[in-house]
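Since the structure comes first, as structure tokens, the remarks are kept for the end.
Excluded from the complex is one protein chain; the other protein chains are retained at their positions.
Coming up: subunit A.
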Amino acid sequence: MASRAGRGEAVSGREKRAGCPDTSAHVTGKMAVFPWHPRSRNYKAEFASCRLEAVPLEFGDYHPLKPITVTESKTKKVSRKGSTSSTSSSSSSSVVDPLSSVLDGTDPLSMFAATADPAATDSSRKRRDRDENSIIGSDFEPWANKRGEILARYTTTEKLSINLFMGSEKGKAGTATSAMSEKVRTRLEELDDFEEGSQKELLNLTQQDYVNRIEELNQSLKDAWASDQKVKALKIVIQCSKLLSDTSVIQFYPSKFVLITDILDTFGKLVYERIFSMCVDNRSVLPDHFSPENVNDTAKETCLNWFFKIASIRELIPRFYVEASILKCNKFLSKTGISECLPRLTCMIRGIGDPLVSVYARAYLCRVGMEVAPHLKESLNKNFFDFLLTFKQIHGDTVQNQLVVQGVELPSYLPLYSPAMDWIFQCISYHAPEALLTEMMERCKKLGNNALLLNSVMSAFRAEFIATRSMDFIGMIKECDESGFPKHLLFRSLGLNLALADPPEGDRLQILNEAWKVITKLKNPQDYINCAEVWVEYTCKHFTKREVNTVLADVIKHMTPDRAFEDSYPQLQSIIKKVIAHFHDFSILFSVEKFLPFLDMFQKESVRVEVCKCIMEVFIKHQQEPTKDPVILNALLHVCKTTHDSVNALTLEDEKRTLAYLINGFIKMVSFGRDFEQQLSFYVEARSMFCNLEPVLVQLIHSVNRLAMETRKVMKGNHSRKTAAFVRACVAYCFITIPSLVGIFTRLNLYLHSGQVALANQCLSQADAFFKAAISLIPEVPKMINIDGKMRPSESFLLEFLCNFFSTLLIVPDHPEHGVLFLVRELLNVIQDYTWEDSSDDKIRIYTCVLHLLSAMSQESYLYHVDKVDSNDSLYGGDSKFLAENNKLCETVMAQILEHLKTLAKDEALKRQSSLGLSFFNSILAHGDLRNNRLNQLSVNLWHLAQRHGCADTRTMVKTLEYIKKRSKQPDMGHLTELALRLPLQTRT
């Protein structure tokens, strides 16, 4: 209510003022006949008086940029014998970085972090020291990385099923010799049953359906937990882990493992967090490294309950997985809990008959173990050795029968083990002593048909370990049984190691020869390319273009028949990436004979464009010097053309931007040195090639303009007939290219820019043409323009452009056949006719700028000139007719301004009137000759106008007045003293 009343008052106050005799109309009415009298300026003298005095810097004086050079010269003298590194370090200590000194040593963020936990820092540091070797570092590849890989690799097209309640359970219970009491039975079944009486068997699921279903289960687990249905949550987890005992559709098993262990991880986390939260009471929070004594009884009891519940799960596999998933919770019960549990769970896996199921169970246990207690290496090793003991089972009857039933061959069955084994091996070999690795390798060697083991050794052990024994491994791979684990996978694994670590110098060529001998014999193109892809890296790393060429040729030979390349684009792409990553010198790269034929294999457009983009990215990144090498140019033009031609109506803006950026990067790198003609013809060719990408055309225009300026520089401004013709050719290039662009401001700015270049090169009529073109384009500027996908009003951009344009117009000489200031007149007409926003004063701002321009034009000598171009000052030489024309224009403009000020005498516009009035006042002050009485009177009126309705900012007014007084003390400015006296300051009251 109060605020409304206040507003009402303000309105009535204004009305009262409006009711006064309207003096503003009287003032502006009189103003309309004011003539303009520009102040004559002596730019040189003004410039000299404004300039800061240069003070020579004494040795030892402070200067923010000085200390670096000073100390360096000093230390160089002192430590001439010392190494350069010591020089830099000694100097850096004495250097005061202005940025860091502001921050006073510590930046606020780290200071905050330091103070955040003052009590914990000391003790936690101790703990950190103690845990140093028990915490896994960033060099341990986490499970999360493997996840996606496994899901992508182990897929199936067969139908899957999810059975969320083992239907045979009830029947089986009936066969038991003794009877169960009803109550007991239902209690036990409750755990097995998912939802009372529901048996969910989902058959005929595609892989994607399966994944979705599992994701749903994961969600319903979280939901059940959130709604406090802990038993239901447990049931879901049990049912899910049961799915892991099902090995039908065996080729999908690794992926199934990934999906389901995700759910188990979720569950483990939920239980742990729940119990952890029970330990938190109002007073204290349990520290991260708590001991069981700090855990209260309720939390312990709840935890114990979980373990009891899980211990009564009937089936082995769910019991194992669920207990493993909450392994971490042992921390609540006792200090030794985890170290007792891990070996027991490890032994428990022995009960799992299926070797594949059991190896994945081991992998899960190792995963949980590494996470919860990485220092307990014993269990990891035990898992490995237990696995070796059961290794023979893989070739046993049970497994073989199963494979026959499912129609799976041994070479596709064995790789199913790899993810789990790789993981176990990786856990064991992490920071393991060399001796352990050697022992493990020896034990693997001893087992028959050990290709599977060999492969995991190569996948998981340190690359350096493998690389130094490369020849041994090649020997072992050769000895492996043909029918078992596929050999190309073994060579692939070896190749992966060699890409990371270098084998002994002497072995390198032999290794390549031995490996490639096997690889080239691979019949299946998929097997071949998977292997070759890996070995390309090794080849590029250690050998020259000759070997790389041979390898590329071999790949082409293998992949061309039956268009096998169509199925292997990712691998082929990866080969290209590896090659270009190693050959930064593009002249060498393109002289690899088979490189371009290799590119021809990318026949699918999207892939080809991807590859081309990669090549260009690398080129831009690594090409240091501009080039004119015809091999590079031809090849890259071809590459760029390919990418450019992929642009169509559907191409996204982002994609276009990327492509344009890449092509521009290339264009900037092309230089024919002093052969400007060649350079221009390259730009002509490029224009015809890349006409669909606007940013490229813009770049080309800039490049050509630059070329023209280059030419001018070489000729030191004095063009010969030949260079003048060349420069005109450049200008013509720009003139005909600009209209093909779409962006209106792009065109305007380029017209202006190219006009300036033309002017600088004494192409006067061409410059006129550019400016005229720009002027005739202005009416087309729309009200709103699209900037980064958003519609914005265009006026501010237009204002900016016009101001820039005016600055150029100052020095453009008049055409002898046109009238005086014909460009300015034309521009004024266009501005007059343009439909401006009613609510903005931009038009008047522009007129004010025009006034500034005209004032500058009426000076005897202009503020700046273009070398070797006579501007109007020397053309007219202060001719009175010219000045009269100029003044006439000024009067028109002023009339417009005053007219506009008058229209602003409305309530809602008073504020605008005030600020515009003040700005006009300032213009007169800066550019007008205030010795002229009428102009003087006008300025006084404007001063009053600015203050009339209390809209003016008092501080600005005070400052302005101070400025006038200060100016009045300068020579020839005495008349300002009198003016200052006539400018009263309005007080707030």
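Some points to look at:
Assume contacts are C-beta pairs under 8 Å (C-beta built on N, C-alpha and C of every residue); 3 or more make two chains touch, one makes a residue touch a chain; residues count from 1.
As a convention for this text, contacts and distances are computed from a predicted model.
The complex appears with one chain absent; UniProt names that chain "Vacuolar protein sorting-associated protein 26C" among the candidates "Vacuolar protein sorting-associated protein 26C", "UDENN FLCN/SMCR8-type domain-containing protein", "WD repeat domain 54" or "Protein YIPF". Residue in contact with the omitted chain (choice from A:P287, A:G351 or A:P739): A:G351. Taking the complete complex into account, A:A311 is the one of A:A311, A:V714, A:A926 or A:V958 that touches the chain left out.
One chain is missing from the display, and on subunit A it is touched by residues 173, 175-184, 188, 245, 297-298, 300-301, 304, 308, 311-312, 314-317, 319, 344, 347-348, 350-355, 357, 386, 389-390, 392-393, 396-398.
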